[in-house]
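Just one protein chain is left out here, and the rest sit where they should.
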Amino acid sequence: MIYYITAILLILIGMYAVLTKKNIIKIVIGLSIVDSGVNLLLISIGYIKNGTAPIFSVKGLTPDKMVDPVPQALVLTAIVIGLGVTAVALSLVIRLYDHHKTLNIDKIRKLKW
Amino acid sequence: MDINWLKVLGIIITPIIAFIVGVAYGGIVRNITARVQNRFGPPVVQNFWDIIKLYSKKTTVSHGWMHHLAPVFAITASVTTLYFIPVLRDSKLFANLSFSGDLIFLLYIMVFGSLGMALGVGQSGNPNAAIGVSRGLSMMVGYEIPFVLALVAIMIQFHTTSLNDLLAVQDKFTNWIIFQSPIAFIAAILAFLGMMGYAPFDVVIAPAEIASGPPSEFGGKYLGLMQTSRSIFTFAKLVLFTDIFLGGAGDFGTLIVKTFLLYMIPVLTGIVNPRFRTEQAIRFFWKWPTVFGVIAILAVVMKG
Amino acid sequence: MNFSPVHFIAVPLFAAFLIPIVGRFSKEAVKLIPGLVLLYLSYVAISLYPIALQKPIVEIIAGFKPPFGISLYFGPLAAFLVTMVMLIGLVIWLYSYKFIIREPLEKYYMLFMLVIAGATGIMITGDIFNMFVFLEITSIAAYSLTAFLRDKDGAEAAFKYLLIGSFSSTFYLLAVMLIYANTGTLNIADIAAKMQTVPNQPKIFIMILFLVGFGIESELFPLNGWAPDAYSQAPSPIGGVFGGIVVKASTYAMMRFAFVLFNFHSMFELILVLGVITMLIAEMSAMRQQQIKRMLAFSSIGQMGLIMIAFGVGTDASVRAALFQVFNHAVIKTLLFLAAGYLVFHSGSKKISALDGLGHNKPITSFFFALGALAIIGLPPFSGFWSKLYILTSVAKGGFLASVVLILFSGIIEAIYYLRVVGRLYFKKDVSQDNVRRTPISGLVAMGILAVVILYVGLYPHQIIDLIKPAAHDLVDKAAYIKYGLLH
Partner (left out) sequence: MISIPVLLLLIFAAGLLAFIAHHTIPVLRDAIVIIAITIAGYIVWQLPGQTSNVNFSIGMFAINWGVTEYSQLFGLLIAVLSFFALIYSSAFMANKERLGYFYMNFMFSIGAMFGIVYSQDLISLFFFWEIMTWSSFMLTIYCCEEAQSVGLKYFIFSAIGAYSILTAIVIIYSGLGSLQLANIFANFGTMSIAAKLAVVILLITGFGVKSAMMPLHVWAPDAYKMSPAPYTAIFSGALSKMGIFGIGLVLFKLAAGQGFYPYVQEILAWIGALTALFSTFYAIFQTDAKKLLAYSSIGQLGYIITGLAIGTPLSITAALFLTIMHGIFKSMLFLSVGAVYYRTGTTNMNEVSGLIRKMPYTFFTALFGIITVAGIPPLGGFAGKWMLYESLIQSNHYFLVIVIFFASTAAFLYLYRFIFSMFLGQEEKETENVKEAPLRMIVPMLILAVSTLVFGVFPGLLLKPISGAMGYLGNFQHAWETSVLFNNWGSEIDLNTIVTSIGGVFIIAWILITVKGYRKNRYVTTKDIHTSGEVPTGNENLTYAIDFYKPFERALGSVLKPSVDKLYNYTGKLLEDSFEHLRYVYTGNGQTYAMYVMGFLLILFLFSELIFGVAL
């Protein structure tokens, strides 16, 4: 249960950062936090307390002791993707700073209406 | 092809009678006007001499072929109008072509001449003439409204658009339409004032102001033909009104009396009135005469 | 030859890897590779099409049978959409060939290939998490392409796109997670089969997450803040890629899930209402845009709203109409973006006011733009007319007469702003000084192909409708999807 709560808290914290912080780096950090939260949530689904890896050749391992491997696989992928997104985001932040000389998202709104 | 000789005869003599009566009326009117204005008028036959003189004058200038045709249009309109009006009731000779047309046709053919004249005077290039035409057409829009209202009232009252049928309705004195629908008559007679062009509705020709307006560029044979047409047309209109409202006439005596009395209305009005401006005239027609016309129609509709 | 749907993903991905390497040796090769790939894939798509029409091709990856492994589902719908993507892709490549002259070329083409791979992946995958991956591939490539011009506005647009796009992927991932938690499977067909047993509450929760997640990518109001910026700041051909490929892929996903997983009546109604709102607000916003590409962007959003309305009606006929509109919009909007690209290039400014009189100076490009404008307004004998007509009749048959009126109302607005631009092209004094630069042949051919498609479909709409019918059926028929998807 604690995992779920932590994960949701992480998501909420991240959202809070994204929605209220004006600094775009902080926003990117917020996105990362959300990402982590989601990943944690994802992996919590498959987690079983005291479980172990689902290796069928291990004797005496019953399915209720097996940790679901699928979410782990998913999370691995998701982490990689999250990394990619963060990288792109940060490179964009650099670009934005180059052009606008500011990181305040309120000031970066030339395209509107 | 068998030719209805009676019809041919009628076609030939009707315009002549109309011409004579019309011109004579013109002479009489000049006398009456003079008397009212406390002077002696010209002889009654003066108008005949005028027209004959005009015909005999040589015309050496031409303003172009439309101008040339203008009096032709005018005379065509007045004579044709006359043909389609039964001059005497129940008379085979003077029924002419009245069975081939009806009131709506008459309304339209009456415009034919004005249009032709307007075109002719237009070609002369005289600005006074153009001003006169502008005024005349504008005023026509004014008086046509009450006139048509009155006619429609009568048409729907008697369920016919044919003059002959209207005549047939007015078989005795009490059945004259002037008594059957007096309001329509009032509307029509007010419109008639405008139609005849005497004061206060004489802004079209306004001699002192725009040099007689439309006819100012006509002379000689053209003016003669125009005068002829005007006389015939006056007579035709009088007969039309007589036929519609006053029960027509069985013989020429009655016809003369009725038309003459009718003619006196605009004439006498004209003598004692100053001149309306165009918009005043139009407004006048759109006020009371139109109201009378509408009332006339409503009265008919109410009666069922 | 024995083709497999895997090629659609594998070949462009491989090409994307190859391009930077080849780029070290030859720039020409960089330009050529995407074309070859797209040509090949078009060929594959066309040769697979008849097979898919008979029976959906289910390709099993790595030997795990569904519902365990990842499988690809290449049914009539996927065939239709993939063929469309290949056609659009090919045209855009042809256009880019001379249009994209700014370095780094290899990055442009690499990202382009990634978009193609990702979008086709979304369309043919049978695995819900696999779809996430493709969604992310498409998105990341799209963010980067938005900022490709390296200018101030591009970066801004790309960042907004990324910000909102991240929400989309987060929600999607959460939804995937919830689905897995509730059904224990990731195969769409399997989920569909098991979804009935899931209680309503999580189901609605999942549905809302999907709706918002895909709504962002499908430009539904109020989730579409990123769209006008991204469209207008990306290189012109990429505008076509967005309108014709990226957005259509996520629309596909949304509809697939809506029909197969949920089938809530109220969900369709919500989509319909959102579609109407999206369409109206977008068209109204487009009315007084100063920049042509931004105007096109709003028009795109409006068209997406229209498509959503048709999907929202949810009947067989309306889905057909929606798919028809998907196709037409992809073709026409791409043509418009491509033509606008050269118009902007020639006038030297993104402003609409700078286009004055270009119709005399650049007659062919302007003609293509005008043709696209007339087509998107829905004038016969162009293709847009038929799809609009189908949408209207199906919406009315569904009983949503108010929507019909609103569609037509927004159609009038659309006509007004498009005609203003077209009018400027032809009926203003020529102000541009650009008498030297000509629109290159490749660009003209690219636009010409699309123009021909527009006219051809306009004159022979039944040909495309014959393809759409099975596609729509594929989308609507849940039972068949489960049956084929699980290889029963």
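A, B and C label the chains in the order they appear, each numbered from 1.
Please note the rule applied: a contact is a pair of C-beta atoms (placed from the backbone, for glycine too) under 8 Å apart; a residue touches a chain by one contact, two chains touch by 3 or more.
Computed from a predicted model, the values in this text were never measured in an experiment.
Participant: Going by the touch rule at the top, give the shown chains the omitted chain contacts.
Facilitator: It touches the following shown chains in the full complex: A, B, C.
Participant: Could you tell me which of B:128, B:231 or B:259 touches the chain that is not displayed?
Facilitator: In the full complex, the listed residue that touches the missing chain is B:128.
Participant: Out of B:142, B:197 or B:289, which touches the unshown chain?
Facilitator: Reading the full complex, the residue touching the unseen chain is B:142.
Participant: Can you work out which residue in C:46, C:287 or C:452 touches the chain that's missing from view?
Facilitator: C:287
Participant: Determine and list the subunit C residues touching the chain excluded from the picture.
Facilitator: Within subunit C, the residues touching the omitted chain are 159-160, 163-164, 167, 171, 200-201, 203-205, 207-209, 211-212, 215-216, 222-223, 225-226, 228-229, 264, 266-267, 270, 281, 284-285, 287-288, 317, 374, 379-381, 385-386, 389-390, 392-393, 395-397, 399, 401, 404-405, 408-409, 411-413, 415-416, 419-420, 423, 426-429, 460-462, 465.
Participant: Considering the whole complex, not just the chains shown, which residues of subunit A touch the missing one?
Facilitator: Where subunit A meets the chain not shown: residues 15, 18-19, 22, 27, 105-106, 108-113.
Participant: Could you list which residues of subunit B touch the chain missing from the display?
Facilitator: Subunit B touches the missing chain through residues 11, 55, 58-66, 68-69, 71-73, 75-76, 79-80, 83-84, 97, 99-102, 104-105, 108-109, 111-112, 115, 118-119, 122-128, 130-131, 133-135, 137-138, 140-142, 144-145, 148-149, 152-153, 155-156, 159-162, 165, 211, 216-217, 220-222, 225, 277-279, 282-283, 286, 293-294, 297, 301.
The definition used in the following text is that only the chains that are shown with their structure count from here on.
Participant: Centre to centre, by mean C-alpha position, how many angstrom separate subunit A and subunit B?
Facilitator: So the centre of subunit A lies 100 Å away from the centre of subunit B.
Participant: Between subunit B and subunit C, what distance separates the C-alpha centroids? Give it in angstrom.
Facilitator: 79
Participant: On subunit A, where are the residues touching two or more other chains?
Facilitator: none
Participant: Indicate the residues of subunit C shared as contacts by at least two other chains.
Facilitator: Expected reply: no residues.
Participant: List the residues on subunit A that touch subunit C in their complex, please.
Facilitator: Within the complex, subunit A contacts subunit C at residues 11, 18, 24, 27, 31, 34-35, 38, 41-42, 45, 70-71, 74, 77-78, 81, 84-85, 88-89, 92-93, 95-96, 99-100, 108-111, 113.
Participant: Taking the touch rule as given, give the residues of subunit C at its contact with subunit A in the complex, in rising order.
Facilitator: Where subunit C meets subunit A, its residues are 129, 132-133, 136, 139-140, 143-144, 147, 150-153, 155-160, 162-163, 166, 169-170, 173-174, 176-177, 180-181, 186, 228-229, 232-233, 285, 294.
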